[in-house]
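My questions all concern the structure below.
The complex appears here without one of its protein chains, the remainder shown in place.
Residue numbering begins at 1 within each chain, and the chains themselves are lettered A, B and C in the order written.
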Amino acid sequence: MSQNMLAMILAGGRGSRLKDLTNKVAKPAVSFGGKYRIVDFPLSNCANSGIDVVGVLTQYESVLLNSYVAAGRRWGLDSKDSGVFVLPPREKADERLNVYRGTADAISQNIDFIDSYEPEYLLILSGDHIYKMDYDAMLTYHKERGANLTVAVIPVPMKEASRFGIMNTDEEGNIVEFEEKPAQPKSNLASMGIYIFTWKDLRRALVADMRASDSSHDFGKDIIPAFLADGKKLVAYKFQGYWKDVGTIDSLWEANMDLLDDRGELNMNDTSWKIYTDDASALPQYIGPDTQVDHAYITQGAVVLGDVRHSVLSTGVVVEEGAKVIDSVLLPGVRVEAGAKVTRALVAENITIGKGAVVGDAGSENITLVAKRVKGVE
Amino acid sequence: MSQNMLAMILAGGRGSRLKDLTNKVAKPAVSFGGKYRIVDFPLSNCANSGIDVVGVLTQYESVLLNSYVAAGRRWGLDSKDSGVFVLPPREKADERLNVYRGTADAISQNIDFIDSYEPEYLLILSGDHIYKMDYDAMLTYHKERGANLTVAVIPVPMKEASRFGIMNTDEEGNIVEFEEKPAQPKSNLASMGIYIFTWKDLRRALVADMRASDSSHDFGKDIIPAFLADGKKLVAYKFQGYWKDVGTIDSLWEANMDLLDDRGELNMNDTSWKIYTDDASALPQYIGPDTQVDHAYITQGAVVLGDVRHSVLSTGVVVEEGAKVIDSVLLPGVRVEAGAKVTRALVAENITIGKGAVVGDAGSENITLVAKRVKGVE
Amino acid sequence: MAKIFGIVASSAPFIKVEGMQDYRPIAAFSFIGRYRIVDFPISNMSNSDIDYIQVYMGNKPRSLTEHLGSGRTFNINSKRGKLQMLFPQGSSVNEIYNTDISAYMENLEIIQRMHQDYVVIAPSYMIYTQNYADLVEEHISSGADITLLYHRVDNAKEAFLNCFILNLNRQKGVISLEKNIGKAKNRDIFMDTYVMKKDLFIQLVQEAKKESSMFTLADIVSASAADLDIRGVAHRGYFAAVTDFKSYFDANLALLDHKLAENLFRPDWTIYTRTTDSCPTTYCTGASVKNSIVSNGCLIQGIVENSVIGRGVTIEKGAVVRNSVILSYAQIGPDVHIEGQVVDKWAKVIRAKEIIADPAAPGYIRRSDNL
Partner (left out) sequence: MAKIFGIVASSAPFIKVEGMQDYRPIAAFSFIGRYRIVDFPISNMSNSDIDYIQVYMGNKPRSLTEHLGSGRTFNINSKRGKLQMLFPQGSSVNEIYNTDISAYMENLEIIQRMHQDYVVIAPSYMIYTQNYADLVEEHISSGADITLLYHRVDNAKEAFLNCFILNLNRQKGVISLEKNIGKAKNRDIFMDTYVMKKDLFIQLVQEAKKESSMFTLADIVSASAADLDIRGVAHRGYFAAVTDFKSYFDANLALLDHKLAENLFRPDWTIYTRTTDSCPTTYCTGASVKNSIVSNGCLIQGIVENSVIGRGVTIEKGAVVRNSVILSYAQIGPDVHIEGQVVDKWAKVIRAKEIIADPAAPGYIRRSDNL
């Protein structure tokens, strides 16, 4: 069955800046927003954009990620010709088991998979951004402009531009130059790491790149420069809306906090563009008789018997009597025992904060990551 | 969600005795019986035995196998708590990407996956046998006998016993000795490579085996002998019925031919124990106006305009006018052009036998594997 | 294990929930926000490894059809098993003819073709958990012809008024079934749950049909009490029957007792339901929520106490909701005060500033109403 556009999600990296959160799970599988995982965003965007087949390129500790995304039913990607396919590096007849040497190499090693669907276009995504985007609208733009490659860009404040890959464009939105983290940025259009390639063009470039001994096999470092050098048509597709890289504990916490701004820029309640996820078999949330819940984002399966202020509570979280949770994100299964106090913290899955314990610091610049059981205070 | 019994299918090997058939697909994904793939048998057996979660341990060129088994809907293994999970070797936080060093090591490396389901029992299967078996009945036997390990065995002719792993049992069916391919077999009970372990016992043995530097990390060579040495209770579960290892071209051809014996020992038409597979979107088969079809097993999507005798025709096979197919197995997408003749051959997927060409030999001892396009004769 | 198939019966025509039932069968009623009543019998069966389940649809089957889907939601293997929906054939003008027996007669060919030996029949208007595999084991080892599940209650004078009661002898043999007309407090309420062999079931259905066009399965079982070995098995744990509007309201609010809720929803006995992919609920600054069950997708800006809030409900600033059951997507406008109400799906209460009833006689606001 041929598909017009296939999506490939680069889910590889260890995500070591997320520290102990990624000891047991790959970054895209990290919990987010009470009931979601980060990878739900690109996958739901694919489903809502009418994409049927998604490849997920994994490498590091991917068993949870694999089994999570393989159940494509969560995003409706399990109908007759649809599927979410996990693509780890694999042993071939003529070579030993490989690892992916770079983002472009991850695609190169799966050319046979992609070819089997005979796509006209290939959409490349990364697995660690929070945003909602209609890739079909981007494809329409790619076709209208007759581009070989369309890169989604988002305007960032000029003073932060040097932290990003910057696309310098002409008046018509053609990309004339790409600079990775330029010291002196000429533009504030940051690459979102979202590419639509005309497949036959990318395929040719990948085959050449595989043979190039000096290549780092990376889209930003090798493929885009090669496209530019070859005089290919590269256009920038400007995205408006919420978009956040959640590569650090602080940015992950911030993105969670942004959800408290209900019906905000990232409107999770918009039924025309839902984010789908695994549906936990949990009771609705229960708010006890003697609690204060002031500005909170809470999901089913949470039991709140203590006080919660300006916080995000995930599935199965229990806040016991007299406990206080302030400016914090509690990931699934966290238990805050009676009288404990959690402030400005991100508490990892299934962690218990013992009776009367105090974690986090209202005055600290950084968010406290709590990834180990905290003993109670007698 | 805890599961009573998890199944793990060892799908790893290259299957090099299947020669060019496994250049592009792993052995369990090889086509069989017109519309099936070999791995449909253990997976359908799991579904019909009420097993919800199946892990598939892959290594070699597994992209087709991965994407095939990951769509668990084919076997109904996609309901709320079900799934077919592809488990390749993977990079962990503390070590580099591993390969599976043996059958037992493949399980050892996935202890965390198995533990997450808290199973009481673990069923180990291999991915290259054709048979129908109720694993739930075997589990009942395992529990009744209070065994630590139950091994499914099948009686083989005594003179062939030295080709198998042989289980020597006492009168009560307890396994007292295991001999791999014994020169002087004491029994004709061959191991089918199907094990039910009480998980906590196997888990302990695997942890020990991982540390043993002299171990080959193999169930037959290491784990079973260790169980025997430890005085664990090992029982043999006698299986009656059709069972065939399809590890060579000849045995694969034979197993296909066995299907011509309709409603035979392996009754594919038994609606109480269906073998599920991918459903091709194909027309029903069409038999042309001027053909002879004499003893054939043909599936939907085949178009027969020539003559077919004692053969198996898969999805999308076309036999053109005047062509003859005799004692042969045509895998999906094979086209036998006008006037060509195929005898005693197994023709690989999507191969075309050109006009008037002649392949195979009625008198040869071995089956001819046709894995490359055969040119027509003008 | 014995081979069992399940039947989820449609509620009898004499059971009427005013208002709510105009829009959907009781089976499709929302329960504590997230569930529908039919989730309980189906999850009980699925968890008991019964993977072939027939659900008899009543009138207005659309919402129930969508909710049930292919059964994947309920962890039923769609290849090995089947969640089959069976429809009444052109419902009779006079609904006294719409008995369970007539539904079974219409689908007798399908029932006869089942290869399982035993059938468990469960109601779609009662809420309880029960391991049916265990019940069938008990049935088989007792040697009974029919096993009926019952629940001992001490409030049969004012509750369970449309249910049957079992009259049992000392050996738990069933002497007869009779309608509960509130004569005594302590009664053994029949949970409309049967275990028997498939063949006996078919025989009883055919006999009932011969006897009278108005005969129900309960009637023929009662009439057979002298001839067959019919036994009662007591059920323990949470049990509610939705037989009228008040019992629906009470069954929801009863689960505000969180201990009771944890008793009904045990980790080893999942109650499955269809997801709507709604996002978590937002509690705004100024909201105050006490002793309430809240579903996902809500926006809460007002005061909520002792209430059950369904999915996607909006409770605006200054609104007060007490002792109420608010169904999905309802909207309670600013400064509106609601007490002792069931507010049906999509209803909007904006202009009516005070709708207050005693929870002993709760009020009802119709679906999609604008007040």
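Assume a residue touches a chain if its C-beta (ideal position, glycine included) is under 8 Å from a C-beta of that chain, and two chains touch if they have at least 3 such contacts.
All values reported here derive from a predicted model rather than from experimental measurement.
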*Can you list the shown chains that the absent chain is in touch with?*
A, B, C
*Just name the one of A:K19, A:K80 or A:K372 that touches the chain not displayed here.*
A:K80
_From C:G6, C:P61 or C:G81, residue that would touch the chain that is not displayed_ = C:P61
*Could you tell me which of B:A208, B:M268 or B:V358 touches the chain that is not displayed?*
B:M268
*asked:* Going by the contact rule already stated, which one of B:I51, B:A70, B:A236 or B:I298 would touch the omitted chain in the full complex?
replied: B:I298
*asked:* Counting contacts across the full complex, list the positions on chain A that touch the omitted chain.
replied: 1-2, 44, 47-48, 50, 52, 73, 75-82, 272, 274, 276
*What chain B residues would touch the chain not displayed?*
33-35, 73, 259-260, 262-263, 268-269, 274-277, 279, 281, 283-300, 303, 308, 312
_Missing-partner contacts on chain C, residue numbers_ = 59-62, 65-66, 69-70, 72, 79, 84-87, 89-91, 93, 109, 277, 368
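As a convention for this text, only the chains that are shown with their structure count from here on.
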*chain A and chain B: spacing of chain centres that average the CA atoms, whole Å*: 38
*Multi-partner residues of chain B (each touching 2 or more other chains)*: 1, 73, 78, 80
_Set of chain C residues in contact with two or more other chains_ = 72, 270, 272
